[in-house]
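Omission of a single protein chain aside, the complex is shown with its protein chains in their original locations.
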Amino acid sequence: MDKRLAELSWDAPLNFLGLPEGDAPSLEHAGVVMLPVPYEATVSYMGGTRFGPRRILEASRAIELYDHELDTEPYRVGVHTLPELLLTGAGPEAALAELRTAFDALLADGRFIIMLGGEHSISAPPIEAHAARLGNRRLSVLQLDAHGDLRAEYEGTPFSHACVMYRVHEAVTLVPVGIRAITAEERRLIREKEIPTIFAHELDPEEHWIERALEALGPDVYVTIDIDYFDPGLVPATGTPEPGGGTWYPTLRLLERVFAERNVVGADLVELAPLPGIVAPDFLAAKLAYKLVAYHQRARDAARRR
Amino acid sequence: MDKRLAELSWDAPLNFLGLPEGDAPSLEHAGVVMLPVPYEATVSYMGGTRFGPRRILEASRAIELYDHELDTEPYRVGVHTLPELLLTGAGPEAALAELRTAFDALLADGRFIIMLGGEHSISAPPIEAHAARLGNRRLSVLQLDAHGDLRAEYEGTPFSHACVMYRVHEAVTLVPVGIRAITAEERRLIREKEIPTIFAHELDPEEHWIERALEALGPDVYVTIDIDYFDPGLVPATGTPEPGGGTWYPTLRLLERVFAERNVVGADLVELAPLPGIVAPDFLAAKLAYKLVAYHQRARDAARRR
Amino acid sequence: MDKRLAELSWDAPLNFLGLPEGDAPSLEHAGVVMLPVPYEATVSYMGGTRFGPRRILEASRAIELYDHELDTEPYRVGVHTLPELLLTGAGPEAALAELRTAFDALLADGRFIIMLGGEHSISAPPIEAHAARLGNRRLSVLQLDAHGDLRAEYEGTPFSHACVMYRVHEAVTLVPVGIRAITAEERRLIREKEIPTIFAHELDPEEHWIERALEALGPDVYVTIDIDYFDPGLVPATGTPEPGGGTWYPTLRLLERVFAERNVVGADLVELAPLPGIVAPDFLAAKLAYKLVAYHQRARDAARRR
Amino acid sequence: MDKRLAELSWDAPLNFLGLPEGDAPSLEHAGVVMLPVPYEATVSYMGGTRFGPRRILEASRAIELYDHELDTEPYRVGVHTLPELLLTGAGPEAALAELRTAFDALLADGRFIIMLGGEHSISAPPIEAHAARLGNRRLSVLQLDAHGDLRAEYEGTPFSHACVMYRVHEAVTLVPVGIRAITAEERRLIREKEIPTIFAHELDPEEHWIERALEALGPDVYVTIDIDYFDPGLVPATGTPEPGGGTWYPTLRLLERVFAERNVVGADLVELAPLPGIVAPDFLAAKLAYKLVAYHQRARDAARRR
Amino acid sequence: MDKRLAELSWDAPLNFLGLPEGDAPSLEHAGVVMLPVPYEATVSYMGGTRFGPRRILEASRAIELYDHELDTEPYRVGVHTLPELLLTGAGPEAALAELRTAFDALLADGRFIIMLGGEHSISAPPIEAHAARLGNRRLSVLQLDAHGDLRAEYEGTPFSHACVMYRVHEAVTLVPVGIRAITAEERRLIREKEIPTIFAHELDPEEHWIERALEALGPDVYVTIDIDYFDPGLVPATGTPEPGGGTWYPTLRLLERVFAERNVVGADLVELAPLPGIVAPDFLAAKLAYKLVAYHQRARDAARRR
Partner (left out) sequence: MDKRLAELSWDAPLNFLGLPEGDAPSLEHAGVVMLPVPYEATVSYMGGTRFGPRRILEASRAIELYDHELDTEPYRVGVHTLPELLLTGAGPEAALAELRTAFDALLADGRFIIMLGGEHSISAPPIEAHAARLGNRRLSVLQLDAHGDLRAEYEGTPFSHACVMYRVHEAVTLVPVGIRAITAEERRLIREKEIPTIFAHELDPEEHWIERALEALGPDVYVTIDIDYFDPGLVPATGTPEPGGGTWYPTLRLLERVFAERNVVGADLVELAPLPGIVAPDFLAAKLAYKLVAYHQRARDAARRR
């Protein structure tokens, strides 16, 4: 590029954090990979989750690279943002199979993938892929969510967002947190299978629930965050907002400890359904995703020092 | 209907909870009656309360029928939803007289009516109707609200939403909770008449205010909830949102105890002024209305067991 | 119902035109059946077509029952509104098969079905069902649309909204009108198959295009209207709005003549993706749907007089 | 004010056109008086007309004072903007009586009042006041409107916006233009009373309709413009938008001739229901109001020259 | 004005609190002056701060004049609202110089100015003006904010909103509260200069942070409130909303004590970027501004009693 042009100020690319070329490694050299999956097919009350990944990336470009709570610059772990993965429109089963293919190809030792959704049904393939990689070790799944998502079938398909945790609940140790909307059938399943559920009204200010969650989790953990876990006062931008949800700092404290005290193998953040002209929920989601990067970085560094 | 058609999936009617025909009793057999009154005539800062009932019904169809906090299915009490009652446009006095007629006709032993507004002025007729039915027993009114609504007249009429509690304050024991916007005159009235008001800044985390409210209430209680009682962070969808309002779980705890420890004869939920494209306040209102059904059901069952 | 209640004014049910019970016949006795199909699965630029049918019904309740252009009251033909038909979430192929089942069950002599979408992919089943009923007589399809929808496959499936006319173009005589966005491949297909396409820039003020369209249509016609046919100045509420579209009165003149001079067997109106708080496009769609009822009524009456 | 302050740039007051003090005469010396009446009481599909006058004033501050079509600066006629007139909330009859009082007090020789609404019911008092002032001379009313507003009663009151022209149709010569939504009863009334109605589908490009309107109008004319007269593509911001309405330049041509060839005694512009964040309809309304000022100025100047 | 007109109800002028003429003193006699500065020039993520002052004034007209927490009517201190001050478009340096001129001309003994922004860069001129007036006494600045605003330069200029506190940090004692987004460079500056920063995650429920803030403040204090200090759940209407911010009552407790225990010389409230159709943040800002009036009034009265 012409030197005169190079001296001007050009906007950063639309990747996570808006990293200029020098700061964003290639996929091969990345420590963290952001995988946007704007998949929206099965129906909830309000739509729009397909716009979630885009809006998270846009907001991420305005958040500070420095994390003053941890006194680190987490992006230095090396963050690569993939293009949006467009799953087939041929139906949820085929779409999720494609996503499984993607994860099988992307997962590699030391590479940490954060998937940005899209609707919650897309969490099953990465969970299954991680569980498969662990072999005999049983994966735990920390599910931050307002809904149980434990239905066997919904709207004619077992691949609905309302079924995603049912699909994996036998194969993994499921730890739902923040739940405040379930069916009687889901309640029965929770009791029968003794799924260690922390309901939203149990999120006590003394934070005993954080201990409970940690105790329920095994050594290897996948974190799936349905953004509707948060109180709709903080995140109204979701399909079926349920009052009485999680808040910012306690949730960070939970996540910080899970990353510090467990081996977190992967994570996703789904169900943001952006509202036109209202960016606060986008910022919360973007900052939360960056916190996942930060906690992962610190855990990796701690592991290396051991 | 043709058998092939019957096997397809058809959307539920637009009643409270979206109950299919088999689950929604007729008016005659209903335990709970939802009465939508989209009345909006006297003016507040932002308009739109006429759309409140419709949006509450719409959101209610997406909330779970099972209440995991109470471990019950409250809809089994039998919920009938009336069509929207359209009051005359001839002026507030005539409109409220029509509403009084409706309540006189609807009230019957064992039938619990939840009115969905609409502006707050519509609460006077049901309060007066219930007070009349009680005869010598003095009705208490639990008023969850940001505003006193204790003006003698407003904008040329004593039938304004800003006057609704003034209209009834002599005839009933009024217990306002969450108040944070009143005039000097209203303050004087509160002092003179010793109206046991719990201001919003007195909603202490230790919840002594719940005890105070219960103590002030007599045995028979009507509950009127102006949705602006809630913090605008949770419910921005109201005409004159005042910062510093009530929150979800403490409010539920108050209501649960009022239904358990008093004889609640009726209730309303008013002043939701829906925002285009933002459904979180609708969900809060719908879930709150369902909590009223749940608490009523439990109280009725407890009464029957006695 | 209590006489006092019966004398009050209650809102009409949420059917097309908001007809009170006495004016809305049962399915069996209906001359026109409105079938809302809020199906939205394959992806366009903006979403929201699933809310189209609801918003059309809501707007329809505010339009006048009297048609002053025709000096008739078209609702007297007897309009029955079915509940929303919820198609399976198992994928587009299965969903469209369900819809075909519905049409096979609904179609009966003398009953005119107007389907309200929903995305355009749902037009294939009714077209195929009507074509099948006609036997040897070849069905013509008048397609008002901005897009060709003539792709063989889109986003991994031949059941996409972008393929709907490709699916039927061999079996019927297709007459696309208002087209202004097609691929080079679609252009080739139009040339090869000599599909008599009237592009949007050919909609001349002298209305020769109306003659051209009529000439291209055979005696039996199905009318499918993608709302994006209209200029986005009139209907911005659609997924991929293309400038330079159709206008109100010329379009009515075309439709009036098609109904008068051909045997129109069925119709649909799809792809309205309502905008929060903006109802003008909903009104246009509702009034257009009522015009279809009116033109059908007049054609039926004319046929009976013959 | 301190000289340093006086040299800074301070925003103009919120009057029509944002005229600085020197350019805006007092009420006594005004040639044109803008009277904002944010009255909204009887109900239409969407609300918000109470915000109309405010938004028109705001937009008016951004339109040019110079009219290049007439090559004049119409504000030099002397425009005074009154504060918003708040009518009583005691019901439509009392409110309209207050408005009549206002007009009786405001009308004076040579003073031209343009009322900005608010809902259409407020047009009756000024029409009646002007008719009374004319004594034996019969007032003509040019009504630009989508709806007939010729119902005897609506929603329990003869003072509804839907009845405003019925209220005056006996006392004045009514000339409705742009009508495209009426009931069968209104149609009958139009026929019986031979009200010279120009329906919207009769607004021919050759503009014969302008001649027809002029011919129907007597020498003294009041102009009432319901903003829903315009096509919703231009003005979606209204309560019940009907497709197929009036356009900008032809409407100006009609108004220009009416002011030039008749004695226009007063005017109003009502039913703008502003959309959040969308100002184009506000600009159209503001510019239209300024055109009324301009045409009035020219007519007055022409009269003086005679 | 005609007596008949005077008896009608006319809307209050668009000043702070909507005070009628009798209750709003002239600039000369005002105890408190509201200075709206709709300046928006340097760029943040979302725009719109230029509309902040207008929306605060509009909302202020609907808040109660009586403060029930303090049992006073703070407007009696005498509030004068200036017109919006329009700063030059010639660039930020010239614009801020104009604003400095305004403050030099406006500041006078006993007059308390509350500036309503506009973007945060406008806080530097009043801070510098106040610091200059104090002479040898060092001004303290209480900065409620999500962002440090401590960059030396941003987007090519040291006059950006992101630099406003850097501009003054040498000359005053800066006490930032609620900070949760800073760069590594800003963090270094805070450490080097020992700026007594209270980060948002340090806002403990026991409110030790209030003590810390008070201890850090000297006797003379200017209060600058960037509305993004508040949690985006309460105030989503800002350019770069950061999760985890301040809440209503604790913030009031801090401000109440600062006014009571320090000499507060001036204040501003900036960065409200109003959302179309959502007024809750406007109300919070308006009520907060009125609280500043109230605390100032009480402090002044206490000072007089001493």
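All chains are identified by letter, namely A, B, C, D and E, in their written order; residue positions are counted from 1 within each chain.
Simple rule for what comes next: a residue touches a chain if its C-beta (ideal position, glycine included) is under 8 Å from a C-beta of that chain, and two chains touch if they have at least 3 such contacts.
All of these numbers come straight from a predicted model, not from anything done at the bench.
**Q** Since one chain is left out of the picture, which of the remaining chains does it touch in the full complex?
**A** By the stated touch criterion, the chain not on view contacts A, C, D, E.
**Q** Which of these, D:12, D:63 or D:132, touches the one chain of the complex that we don't see?
**A** D:63
**Q** Of the residues listed, E:8, E:24 or E:41, which one is in contact with the missing chain?
**A** E:41
**Q** Considering the complete complex, identify which of A:23, A:69 or A:98 is in touch with the unshown chain.
**A** Residue touching the chain left out of view: A:98.
**Q** Return the single residue from A:59, A:82 or A:146 that touches the missing chain.
**A** A:82
**Q** So which bits of subunit C touch the chain we can't see?
**A** 44-46, 155-156, 179-184, 187, 199, 201, 231-233, 236, 240-244, 275-276, 278
**Q** Please output the residues of subunit D touching the missing chain, sorted low to high.
**A** With respect to the unshown chain, the touching residues of subunit D are 9, 59, 62-66, 68-69, 71, 73, 231, 233-234, 248-249, 277-280, 283-284, 287-288.
**Q** Extract the touching residues of subunit E with respect to the undisplayed chain.
**A** Listed in rising order, the touching residues are 40-43, 47-48, 50, 86, 88-94, 154-157, 159-160, 276.
Everything that follows uses one rule, which is that only the chains that are shown with their structure count from here on.
**Q** Considering only mean CA positions as chain centres, point out the chain farthest from subunit D.
**A** The most distant chain relative to subunit D turns out to be A.
**Q** Compute the rotation angle for the C-alpha superposition of subunit B onto subunit E, expressed as a multiple of 5 degrees.
**A** Fitting subunit B to subunit E on C-alpha atoms yields 120 degrees.
**Q** Taking each chain's centre as the mean of its CA atoms, how far is subunit C from subunit E in angstrom?
**A** Roughly 56 Å, centre to centre.
**Q** Between subunit A and subunit B, what is the gap in Å from one C-alpha centre to the other?
**A** So the centroids are 38 Å from each other.
**Q** Touching at least two other chains at once: which residues of subunit D meet that condition?
**A** Expected reply: 86, 88, 155-156, 276-278.
**Q** Which of line, ring, star, complete or other matches the graph of chains that touch?
**A** Basically it's none of the tidy shapes, so other.
**Q** Mind giving me all the chain pairs that touch?
**A** Touch list across chains, by label: A-B, A-C, A-E, B-C, B-D, B-E, C-D, D-E.
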